[in-house]
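Some chains have been omitted; the remaining ones sit where they do in the full complex.
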Amino acid sequence: MARRIGVGLVGYSFMGRAHSAAWRNVVAAFDPAVVPELTVVCGRDPAGVAAAASRLGWSESTTDWRRVVERDDVGIVDVCTPGAAHAEIAIAALRAGKHVLCEKPLARSLAEAEEMAGEAARAHDRFGTHAMVGFNYRRIPAVELARRLVASGHIGELRHVRACYLQDWLVDPDAPLSWRLVRSEAGSGALGDIASHAIDLLQHLSGSVVTAVSALTTTFVSTRPVSSGVAGLASRPSRELGASRGPVSVDDAALCLVRLGGAAVGTVEASRFATGHKNALRVELNGSRASIAFDLERLNELEVYEVGTDPTAGWRRILVTEPEHPYLAGWWPPGHVLGWEHSFTHEVADLLAAIGATGSAEAHAVHPDFADGLAVQRVLDAIERSALSQSWVETGLGGAGAHLGTSTDNEEP
Amino acid sequence: MARRIGVGLVGYSFMGRAHSAAWRNVVAAFDPAVVPELTVVCGRDPAGVAAAASRLGWSESTTDWRRVVERDDVGIVDVCTPGAAHAEIAIAALRAGKHVLCEKPLARSLAEAEEMAGEAARAHDRFGTHAMVGFNYRRIPAVELARRLVASGHIGELRHVRACYLQDWLVDPDAPLSWRLVRSEAGSGALGDIASHAIDLLQHLSGSVVTAVSALTTTFVSTRPVSSGVAGLASRPSRELGASRGPVSVDDAALCLVRLGGAAVGTVEASRFATGHKNALRVELNGSRASIAFDLERLNELEVYEVGTDPTAGWRRILVTEPEHPYLAGWWPPGHVLGWEHSFTHEVADLLAAIGATGSAEAHAVHPDFADGLAVQRVLDAIERSALSQSWVETGLGGAGAHLGTSTDNEEP
Amino acid sequence: MARRIGVGLVGYSFMGRAHSAAWRNVVAAFDPAVVPELTVVCGRDPAGVAAAASRLGWSESTTDWRRVVERDDVGIVDVCTPGAAHAEIAIAALRAGKHVLCEKPLARSLAEAEEMAGEAARAHDRFGTHAMVGFNYRRIPAVELARRLVASGHIGELRHVRACYLQDWLVDPDAPLSWRLVRSEAGSGALGDIASHAIDLLQHLSGSVVTAVSALTTTFVSTRPVSSGVAGLASRPSRELGASRGPVSVDDAALCLVRLGGAAVGTVEASRFATGHKNALRVELNGSRASIAFDLERLNELEVYEVGTDPTAGWRRILVTEPEHPYLAGWWPPGHVLGWEHSFTHEVADLLAAIGATGSAEAHAVHPDFADGLAVQRVLDAIERSALSQSWVETGLGGAGAHLGTSTDNEEP
């Protein structure tokens, strides 16, 4: 008989809906040893959260996140709130002995992130609990295939990385002022929201860390219409918005040069003003033996080029939908593509596997944990300081080898 | 309070799993007026179906499909069995006053399909029930966007259609002999399994019917290893297969020239030996004013070319993920792509909407119904007769106008 | 000291300009043992041909093609006229002991083509002269790379071919009635003009012949404005065209199913009404071990997919611009792409090499010769008869093995 574990979700907007789908579908695809129960969902609006519970499959709803954290029948607290609430909820949950899954970026600031990572370490020592940060794109099959290729030495010595995360939902100067554009709520703009994904993937795929950055950030449109409530990413300009406009207090775009451990160099760019790009998280790694390229808008594909003298050398477009590919065995036959939300299903599958693991510490570990989230936050912080000081700034990551522990395995792809 | 309706699923293999995901997720994405309950799942192996019930989210399991059809708490019978069982189960369910969703192709033969369509018409008159056939690709957002464009006159007069459905899972001559390769089980091979989708899309998108065909079918590998059980599409050659081989009694590939109503002409090709293509259902329509192209391996995209004197005329790649696009409002923000299985969620959403509709017959109708399934079957039958006789064969569809009723709306895209 | 040979060009329109560029540039790129002199160009309009001579680099001009054929200082006669003049000029040149390069399709009819091929064989016996037909696309580097791969066994046993040549320059119903739309001038329409290329490539690449066809041809627009002169492909509808319209006496599109030697089957489609396609000659071959795909609109690229159990299997886009690739050594560094007209430069380079060759008959041979042109004409003829009779028609090619002699080499790519 499978062991069961209760999940409490805080937040039921965009991310809350995506996480709900993951909890609802993980059993069908992965048959985990620990089976999640959708115990309770929490939100600020009583009617809204009750309706969400019914629609998204949660047994109960509440407006008090402290009630979620305290419940004995909740073993995992899933934090999908705006950034301003991450630290308080996650820390309370960790202190209550719960496993935590927290959306990214981990925090609004480096100080907050350090506090959260410290608490997670203490909780792990005390309770053996996991604290995972929601860099879900690590678990897209094409990305995980890429990581295995790099970790096995397939691309040789890394020379270049080129990463960007391009969106265009702010091109309209009358797009409303959502919480994502307010510094006290979000911490930063494109930087924390999407550059964080690009930086995490860079470090995760390359197995190296960003050691220094030279960056600029910019805000193209400085005021926007204020709507009555907080609007999510999907919201469109409403004709009902008043004449009132409020200040945009975060960056619209962030660009930087990066140095990684070893001799590798690269660029990272994030923007919400990249007209024509909807969700273009693109990462390319050029090595001495091969190159690898990924684009989130075509997330079922991975492109690989191998150096060779063969006249048929070329960029190979791999349709990453074979049963042998990562995460695919439980889904569909070859060519039956997955969608964006599947990355969350894989995320919670791995969290459940870690919770259910027995034996070695390695089997029991799950990444990205709060320490990985903190590593990204150090880069975000360095980027902000570089942009402000108009100079190169070291991230403090790396030291001797500047290689991350999470990607040094040598598993054959 | 939403009305609830019980669903009974027959078959829990590939299609059964996909339909289960649809029933499990439709409420979160579409909030239908009629809410499905996952009442019972049926399969031949008692332990297998019980495990499937638990994993896929069904309340009960059974090995007797007649028990499913008879239950008062089942309002929809969903037939996901191999083709040999379609007619018997669907007809019994229709006679019991149930709504039916039946996988494609509707039947193994034209005679069976005619019987089923006749029964569906009688049931509709008697009970007001729906009989839908599972041409799920109609409900991929890019396909529905294409249909609206064509129906609104966007492409002008149709000249060419080019449709293919290319897979390569039989290229290995030692891939096992699954039920899909046995005539008595499946009716035909690539023809019924995948050409049927291409033909349905051609007729659905163009709003015309195939009036005549010249075809060839071929079987490249005539015997295959026999495994103990019936193996699904996803199965890979197993080293445990004995030396025993059995005859492949269906086509591996089917190619045909088609004439449609009006002056339009085209080609249809289906193959399980198209090396390198995993699930390449591609349809292109060339009209006097524009062309449209779709590829299932990149199902979030639609390509459109409009005739013009503008020097920027070109093929436009539309990322069909905007809230304004068909079926998208309940999912994610722009650029957050959907997967293959979402087509089933949209299918059951529309079936539930039709069941819950009040008012006009139009609102209450849902396509593709068994009559649409029969129209495809007439083309499949003509193709088999053409291949056998090596001559042009008329499908019997069309008559005067040769335009299907289902696509003549003029809704603006 | 290089041997020199005089060239006489008949026709200075589209094809004449392209051939002129080839003769003008072949020495720089290929340094042939036999160096061409641009001796004389011939056309019907005295002023026009004189201006063309000056602009295109020819030493003299004339309006009498018989004067070209008779000249002692002309060793190669290059026939770039409309189809109606091919046979008479080519035969006269062959009888005068000249090498002949004749544009495709070889003739307006099978009878003409047979006469020309017979004359070429007699001339070869008598004078040792070459008679080449202008299927220039054989000499695009990506196409020749593909041929070598197939000939070396790379794709294994051939199963499917899929070839089309799609253009859209007749979509406008007021595009003028050029000589290409008049049966007495051109023989046929899309069939002879562009399907001929697709068929030649199919046979050339596969090393097999088309043994039987089932075809349809169609004419979408039956009358077109008559202009005063004959207009070439590049001509656009002119507002000066009178109200007078004349009949289109050729096909606008031709579609067919083909059987090749062995078990292979396929489709061929040619159209001048494929909206959005400008010059899309696409050929794909699916074999038991690999697939190959080519598209003339991206002529520097070849796509290859190899069957394998490697998780990185995928379609590889080869940028065919390396010095090791066919024809590339004399051009530019990798990634510096070639254009359409280079195929003609390669064509005349190979003709000059054959003329200058010493030693074996093999070294001395050059393809496609008039026999190859006749083989294509047999398929064109069968397609027309099939479309007329609405039945399968055998081409007469093949016989026992149905493999062409020209492609059975085993040269490693």
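Note that the chains take the letters A, B and C in the order they are written out, and that residue 1 is the start of every chain.
Methods note: contacts are C-beta pairs under 8 Å (C-beta built on N, C-alpha and C of every residue); 3 or more make two chains touch, one makes a residue touch a chain.
Source: prediction; values computed, not measured.
Participant: Report the copy count for the entire assembly; 3 chains are displayed in place.
Facilitator: Of the complex's copies, 3 are shown; altogether there are 4.
As a convention for this text, only the chains that are shown with their structure count from here on.
Participant: Averaging only over C-alpha atoms, locate the centres of chain A and chain B and give their separation in whole Å.
Facilitator: 35
Participant: Just the number, please: Cα centre separation of chain A and chain C in whole Å.
Facilitator: 54
Participant: I'd like the Å distance between the centres of chain B and chain C, where a centre is the mean of that chain's Cα atoms.
Facilitator: The computed centroid separation for chain B versus chain C comes out at 42 Å.
Participant: Send over the residues of chain A in touch with two or more other chains.
Facilitator: Within chain A, residues 319 contact more than one other chain.
Participant: Looking at the complex, which residues from chain B come into contact with chain C?
Facilitator: 155, 159-160, 162, 164, 168, 171-172, 214-216, 218, 220, 253, 255-257, 259, 263, 265-267, 269, 271, 273-277, 286-291, 305, 307, 315, 390-392
Participant: Which of the residues in chain C end up touching chain A in this complex?
Facilitator: It is residues 145, 149, 302, 304, 309, 311-319, 322, 324-325, 413 of chain C that touch chain A.
Participant: Going by the contact rule at the top, pick out the chain A residues touching chain B in the complex.
Facilitator: Residues 14, 17-18, 20-21, 24-25, 27-28, 31, 55-57, 167, 169, 232-234, 236, 277-280, 296-300, 319, 321, 323, 332-342.
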